[in-house]
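With one protein chain removed, the remaining protein chains of the complex are shown where they sit.
The letters A and B name the chains in turn, as written, and every chain counts its residues from 1.
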Amino acid sequence: MNVAMFYLLSAIILIFSVLSVTTRKILRAAVYLLFVLIGTSGIYFQLNYEFLAAVQLTLYAGGIVVLIIFSILLTHHISHKFERPALFNLLGGIAVAAIGAGAVLYTVFDHQFVASTAPALDVNMTAIGEQLLGMDKNGYVLPFELISILLLAALISAVVVAKKGKETEEL
Amino acid sequence: MIEGIPIYHFLIVSTIMFFVGVCGFIIRRNLITMLMAVELILNSVNINFVVFNRYLYPDQLQGHFFTLFIVGVAATEAAVAIALIINIYRRFKSIEVQNVSEMKF
Partner (left out) sequence: MTGYAYTVLIPLIPLCMFLVLGLLTVKWKPIVFGIMGTVGMGTSFVLSLITAINYFFVVGPGPNGFEPIIATKVTWLRLTEFLHIDLGVMLDPISVMMLVVITTVSLMVHLYSMGYMKGEVGFQRFYAFLSLFSFSMLGLVLATNIFQMYIFWELVGVSSFLLIGYYYEKPSAVAASKKAFIVTRFADLGFLIGILVLSFYTKTFDFADLTAPNTTIFAESASVSFIGVSVFTWAMLLIFMGGAGKSAMFPLHIWLPDAMEGPTPVSALIHAATMVVAGVYLVARMFPVFHFQAPGALEVVAWVGGFTSLFAAVIAMTQFDIKRVLAFSTLSQIGYMMLALGVSGYGGEEGLGYMASMFHLFTHAMFKALLFLGAGSIIHAVHSNDMNDMGGLRKYMPITHITFLIACLTISGIPPFSGFFSKDEILVAAHNYSNTLFSIEYITAGLTAFYMFRLYFRVFWGNERHYHHTPHESPLVMTIPLMVLAFASIFSGFLPFSELVTSDKIGFETETHLMVALPSVLIGVLGIVVAWILYKKESLVPKSITEKLGIVYTATFNKFYIDEVYLFVTKRVIFNYISRPVAWFDRQIIDGFMVGIGKVTEKTSYEIKEMQSGQLQHYAFAFVAGTLILVLSLLYCLV
């Protein structure tokens, strides 16, 4: 059951990611991206990282994709269709991607992964919360604070950048 | 850990997803779709972190937290990028990159 589920999710992820970068309708691309993200969160569920999967769903699927769709609606007509990509870019992009994928896969298969034999940690909310705000060896309070400041800065800068300035009105 | 599925299968999925993102980043001409390609790339990296965490170091949570932070960074990045895109759209009435070639010279 799990195995079949995994392959199904993998197929969804791969197919929709390819579709998302090839479709010529932008809203569809966004929706395909949504599917990819949901598939990813399914994989997190399968790996027993429920919290992460929830974050993936809410933040990515619920936040970023919605943001993207908003911006699409602000800047495009829904029926807008892309031109075909330039041939040079198309061939170059595919070639680079193929070579890169080949190299990485070769490296991955060449490598012998050695799993730790330590007993698996029970990933519950208490453990996550304690480590995220912990100040001991495995504590992540500093990156946590950094991220919070980064988010604040991004929030402010997004407002400033997207604000309709006086000088832009003149243009 | 999913019984019966080797780590390699996850890595294949994430690698392909990563390079599909790279490919999309290169071939797409629209700023928003380029942003989506970047999201794909970040997502594939996330999968890698999570899988390594679960398969190789199940007694720790480093990969888990890294993924968490990457999600946060991706969110900020998307927010700023979209602000920029909207600004560019205002200025050039287009978000096709070939129309936005002010970076020249």
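Basically, a contact is a pair of C-beta atoms (placed from the backbone, for glycine too) under 8 Å apart; a residue touches a chain by one contact, two chains touch by 3 or more.
Keep in mind that this is a model prediction, so the values were computed, not measured.
Shown chains touched by the hidden chain across the complete assembly: A, B. Of B:His9, B:Arg29 or B:Arg90, it is B:Arg29 that touches the chain left out of the display. Of the listed positions B:Leu56, B:Val73 or B:Val97, the one in contact with the omitted chain in the full complex is B:Val97.
The chain omitted from view is touched by exactly one of A:Thr22, A:Asn48 or A:Asn89, namely A:Asn89.
The missing chain, though absent from the display, is touched by one residue of A:Thr58, A:Thr107, A:Asn124 or A:Ser148; that residue is A:Thr107. Residues 86, 89, 92-93, 96, 99-100, 103, 107 of chain A touch the missing chain (whole complex, contact as defined above). The chain not shown here touches chain B at positions 22, 25-29, 31, 34, 97-98, 100-105.
Simple rule for what comes next: only the chains that are shown with their structure count from here on.
As a whole-number value, the distance joining the C-alpha centres of chain A and chain B reads 5 Å. Touching chain A in their complex are the following residues of chain B: 1-5, 7-13, 15-30, 32-33, 35-37, 39-40, 43, 46-47, 50-51, 54-61, 64-65, 67-69, 71-80, 82-87, 89-91, 95.
By the touch rule above, chain A contacts chain B in their complex via residues 2-3, 6, 10, 13-14, 17-18, 20-22, 26, 29-30, 33, 36-37, 40, 43-44, 46-49, 52, 55-56, 59-60, 63-64, 67-68, 70-72, 74-75, 82-83, 85-86, 89-90, 92-94, 96-98, 100-101, 104-105, 108-109, 113-116, 118-121, 123, 127-128, 131-132, 138, 140, 143, 147, 150-151, 153-155, 157-159, 161-162, 164, 168, 171.
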